[in-house]
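Let me give you the structure first, and then I'll get to my questions.
Complex shown without one protein chain; remaining protein chains in place.
Chain lettering (A, B and C) follows the sequence in which the chains are written, and residue indices restart at 1 in each chain.
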Amino acid sequence: MNAFFQASIDGVLMGGVYALAALGISLIFGVMKITNFAHGALITVGMYVTFELYVLLGITPYVALPLVMVTMFVIGYLVQKVFLNPLMGVAGHNQLLLTQGLAIVIENAILVMFSANYQSVSVPGFETAIRLGSITINKPKLVAFLFVAIIAAGIYVLLEKTDLGRAIRATSVQPEGATLMGIVVPRINQIAFGLGIVCAGVAGALLTPTQYIYPTSGNTYSLKCFVIAVFGGLGNIWGAILAGLIIGVVESFSALWLGGSWSELIVYMIFILTLIIKPTGLLGKKG
Amino acid sequence: MSTARIQEANGHAAEETNFLGSFLKKVTISTSNGKLTLPQIIIIGVISVFILLTPQMLSNYRLNLVISILTTAYFAQCWNLMSGYTGQFSFGHAAFYGIGAYTSSILFVDFGINPWIGLICGMMVSGIVAALIGYLSFHYNLKGDYFALATMAFCEIFRVIFKNTKALHAASGVSIPFSKKFALMQFGSKAGFLYVAFIMLTMITFGLYKIRRTKMGLYFVAVRENEDAARALGINAFKYKMIALIASAMLSAVGGTFYAQYYLYIDPTICFGNTVSISAITPCIIGGVGTVFGPIIGAAIIKPISEITNSALSNFVGMNMVVYGLILVIVIMVMPKGVIGLVQELRVKMGKKKKTEG
Amino acid sequence: MKRLNKVLATVLASTMMATMVAGCAAGSGSGAAGGSGSDSKVIKIGSVHPLTGNYAYEAQSIINSQKLAIEEINAAGGITSMGGAKLELVVGDSQASADTGASETERLIAEGCSILTGTFQSGVTLTCMQKAEQNEVPFLVTVSNNVAMFENGFEWCFRIQPNADVFAQDFIEYISAVKTDDIKTAVLIHEDSLTGTDSGDIISENMASTGIELLDRITYSASTSTLSTEVTKLADLKPDLLITIGYFADTSLLVKELNERGIKIKMVCGVANGGISDSKFISDFGDSVENFLDLNYRFNPNSDKTKALLESYKAKYSDDMSVHAVWGYESIYVIADALERAGSSKPEDVRNAMKSTNITEHVLAQSGAITFDTKGENINAAGVLVQIQNGKHVVVYPTEFAESELRYNK
Partner (left out) sequence: MATLLKAVNITKRFAGLTAVDSVNLEIKEGEIVGLIGPNGAGKTTFFNSITGFYPATFGSVEFDGHNITKKTTFQNCKAGMARTFQIVQPFGQLTSLENVMVGAFNRVESYAEAEKVAREMIKFVGLEEKMNAIVADLTIGDQRKLEMARALATKPKLLLLDEVMAGLTPTEIEECVELVLKIRKSGVTILMIEHIMAALMKLSDRVIVLDHGKLIAEGKPQEITQNERVIESYLGRAYKKEA
C-alpha cells in the first residue's frame, strides 16, 4: 500500500516535468506543424544555461529561471528565424531532418564547449526529501511541479487573453487567413517557437537539481515528450498537462509491477492505442 | 512500347537551345517521366563499372566505405518505395531492418538454419509484422506526422522487447561466427560483399524504375499525391499502401540480414535504434524523396561527408559531429527538394533565362 | 535570400566535390599502408572510443590516459628495438554506434595502425573486433567486459581487463569472505544493457553459495530519468546488502534517491560500477557514500608507479584519473612491450609478440603477470574490493592489495 502511494506521488511529480517539456512540443506543433526533434537537445541547453548561471553567479536554478527563460526564448526565436522560417513552405520531412541535424549540432557543440564531464547543481536544503509518515516527497520535483503549474497557467493566459495569443491561435488555425488579417506570420512563428523552447528550457532548468548534466542528458525526454504531446492532443495545453501526469504515473506503476525495463513498452503501447482510438488525443476536439 | 513518347521527348530536347539546360534535363530523372536518356545510361554505366572495379583499386577501408554507401542507398531505396513513392512517411523503418537481421541470425546461431533460408524467413516475418502495423495504422487512417510517430513507437516497442527477452538473446545480442563460405552467406572478402550489395541496390533501383511505369507504380504515386482523388478513381488506397509497406518491409529485412552477415554482430540498439531509421531517411531527403536515383545520390554524399569529418577532425572531439550536423542543416536549407530537385530547378531557371534573353 | 541560397549552394557543391576527390586520393594513397616496415620512425596505434554521445566522458578519460602513456614512452626514448621509433595515437570516434565504430576501425587500419584499441561498449567492441579479425590486425580491448566476445575463436584479439564472469565470480568469492553474520538478504539492481545483465546473470545464479538470500532483482534502462519507483521497491524489501551494477549517471540517480529518503543499507556493493569507483562520486555525495564498496578493476594502490601516474594525470588533465582510464594507460604499455619484443610494426609480428606477453611490472591490481591465454584473455585478470573511506577510494580486499581494513556500517 505504501509503495502504491509512493509510486503515485513520484509518478505525478515526474509527470509534471514531462508535461512542461511536452507542452513545448505541443505548442510548436500546434502552431507550425513542425515535429521538433531538437527538443531534447534544447532541454539540455536549458540545463547548461542554468548550470553556467549557477557557476558564474552562484544562483540556484529557481532564481535563475527568469534568465533561463529569456535566453531560451531568444534561442528559440533565432532558430525559427534562421533555420525554420525559410523552410515553412516545403514538405514536412525537411523540417524533421533539419531539427534532427540541429540536435546533432547542439549536442556536440555543448560537448566541445563544456566537455563531457558530468556536472551537477546543488540547492541547499534540497538534498533530503519531505517526509509524511512513510511517504517521501522529492523537494526539487515538488517545486518543479509548482513552477510547471504557474508556467502552464501563464501560457494559457497568454494564448487566451492577449492579442499576441489570439494572433498565435489564428496562425495555428489558418496561416493564410492570419496573413490576410495583417498578422506577420513569420514573426508569430518565431514567438511561438521561442515559447515552445522556453518550455523545454525551463523543464531542463527544473531538472538540474535532480539529475546530472551532460551533453546528451536531455535526450531521454525527447521521445517521451512526443508521446505525451500526441496523447494529450497536439496543440492542447491542458491535454499535454493531463497526459504528462498520466504517463508519469503509468511509468511509475509499470516500473513497480513490471520492472523499469518494461515501462517504456507500456508507454509506447498507450501511445499507439491513442493514435488508433482517438488520434486527436485526450482533450483534442473530435476530428 | 511508346515510340511516340520518345520522339516527343527528343523533339522537346531539340527545342532546348541552352546546352547546359538540356544536359541537365537529360541527366536528371524527374518523378514524372520514366524513361532514361542516353547520357543517363552512360553515366550509370560508367559508375557501375567503376564500382565493380573498386576491389582492384581501393584499400579495404575505402571498400568498406563503398559497401556502406551501397547498403545505405539500398535501405534508403526500401524506405523510398513506401515513403517516397507511396507517401507514407515512416520513421521506424529500423523495425523491419532489425527483424530481418534478428530472424536470420537467431535461426542460424540457435537452430543452425542456413542464413540464405533465414533471409527468406526474415522477409516473411518482417512482412507479417508490416502487415500488422499497416493494418492498425491504415485501417484507422493514420497519416502524416501521426503515422510517422506511430511507426517510431512500433520500432521502440520492438527494441524494448528484444532487449528484455532472454529467448531473443536480450541485451547480449547475437554474434555470428566468422566463416568464408558462400553457402553461409559470407563472401570471404570485401569484394564479395561489395558485389552482393551492388546487386541488391541495382535490383531494387531497377525495380523502382520499372514499377514507376506500371499500374501499381502509378497507383502508389497517385495515393501519395492525393489519396481522396485516388479513391474516387477506383484505387483501393488501403490495399496499395499495404502492398508498399509490406514490400518495403520485406526488402528492408534483406538489408538487415546483410548487415548481420557483414558485421557479424547485432544487438537491440544496433538493429532498432532511432539512428537506424534516420539513416534510411537522410539519403532520400538529401538526394530527393520519391525519385529513382535520389537515395543513391544522397547516400553517396552523406556517407563520405561523415567519413571525412570523422577523419579530419578526429583530434577535436565533438567538432566532427558539429560539422556533420551543420552540413546536414545547410544541405536541407539550400536544397529542400534534394539534389535532384535543385538540379531540376536550375534547369528550369536556365531555360527561362534563355527565353527572356532570346 | 535567393542570392544567398545560390551562393550557399555553390559553396556547398564545390566543398563536396573537393572533399570527395580528396577522400578518394587519400584512399588510394594509403592503400598499402597496413604493414609499414620496421624502419619507420612512427608507429601508429589506433584508438576507437565513443567520444561523442552518452559515454563521451568515460571515453575521453581513456583517450587521455593513452596519450599520457605514449608521451611517457616517447620521452623515454620510444621503442628501442626499432631505433627509438615513436608511438602515435590515431583517434577514432565510434559515436556510440556499431557501424560507425566498424568504419572507424577500417579507417584506422587504412591509416596504417599496427594495432587497435577500444571501445568501451561491448556491442561496438564486438563489431570492431570482427573487423580487426577480418583485416588481420591485432585488437586490444581497453574496456568492455562481455564474456561471449572472446568465445568466438578470435585469433587477433586480446583483453587485459577482467571480464564480467571474473567480476561476478570474484564478487561471490570476496563477499563470502568479508560478509558478517547479520547480512542475510540482498537485492540486486542493475541497468539492463549488456554491461549490467552479463554480471547480473552470473551473480543471481551464484548468490546462494554466499549464504545470502537474494530477495529480488530489479532492472532499469541506463538512460532513465528517474529511479524513484525502483527505490520504493527497494525500501519495501529492506535488504542488508544492495548490489548495484551501472554507469555513473544512473548509479548517482540511485544514490540520490536513497539519500533523499534517508534509506540506510548495511552494505552497498557495486560490481564494476561506473559510479562508486569514480572520484567525482565522492565529491558529489560526500559522507553519504562513506563505506560504499565496489568490486572493480583497479590500479595497484601500493605500487609507486601508480602513485606517480595518478599525480601526472591530475597535473595534465586537472581531473582525477578514472578507473577506466587505467586500462587505456596500461594497454599502451602492453603494446609498447609487444613492439619492443617484435622489433617490427607489422600487424602480424605485433600479434605474435602480444601472444607471448609476460609483463610483471604493471600498475594493475592483479596478482601475477599480464599474460594471455589462447583466447586472448588476461589469465591473471582480477577484481579487487574497493571501499570509500574518509572520502577516498581504498582497496580493502584481497589483502595482497589492501590499503586498509574493511569498515562495516553499524
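Everything that follows uses one rule, which is that contacts are C-beta pairs under 8 Å (C-beta built on N, C-alpha and C of every residue); 3 or more make two chains touch, one makes a residue touch a chain.
Just so it is clear, the structure is predicted and the values come from calculations on it, not from any experiment.
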In the full complex, displayed partners of the excluded chain = B
Ask   = For the chain left off this view, which of B:48, B:165, B:179 or B:226 is in contact with it?
value = B:226
Task = Sort through B:179, B:236 or B:315 and give me the one touching the missing partner chain.
result = B:236
Task = Taking the full complex into account, find the residue in B:165, B:214 or B:315 that is in contact with the omitted chain.
result = B:214
Positions on chain B contacted by the hidden chain, ascending = 1-2, 8, 12, 31-33, 213-215, 218-219, 221-222, 225-226, 228-237
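Just so it is clear, only the chains that are shown with their structure count from here on.
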Ask   = How would one label the connectivity among the chains shown: line, ring, star, complete, or other?
value = complete
Note = Between A-C and B-C, more contacting C-beta pairs sit at B-C
Request  = Would you kindly tell me how far, in whole Å, the mean C-alpha position of chain B lies from that of chain A?
outcome  = 33
Ask   = Using the average of all C-alpha atoms in each chain as its centre, how far is it in Å between chain B and chain C?
value = 36
Note = Within chain C, the set of residues that touch 2 or more other chains is 52, 56, 60, 192, 219
Residue numbers of chain A (touch at least two other chains) = 86, 107-108, 111, 215, 261, 264
Task = Enumerate the contact residues on chain A facing chain B in the complex.
result = 29, 33, 35, 83, 86-87, 90-94, 96-98, 100-105, 107-109, 111-112, 215, 223, 226-227, 230, 261-262, 264-265, 268-269, 271-272, 275-277, 279
Note = In the complex, chain A touches chain C at residues 2-3, 6-7, 10-11, 14, 86, 107-108, 111, 115-118, 120, 127-129, 131, 136, 138-139, 207, 210-212, 214-217, 219-221, 251-253, 255-256, 259-261, 264
Request  = Would you mind writing out the residues of chain B in touch with chain C in their complex?
outcome  = 57-62, 64-65, 68, 163-164, 170-173, 175, 177-178, 259, 263-265, 267, 269-270, 273, 275, 301, 304-308, 310-311, 314-315, 317-318, 320-321, 327, 330-331, 333-335, 342
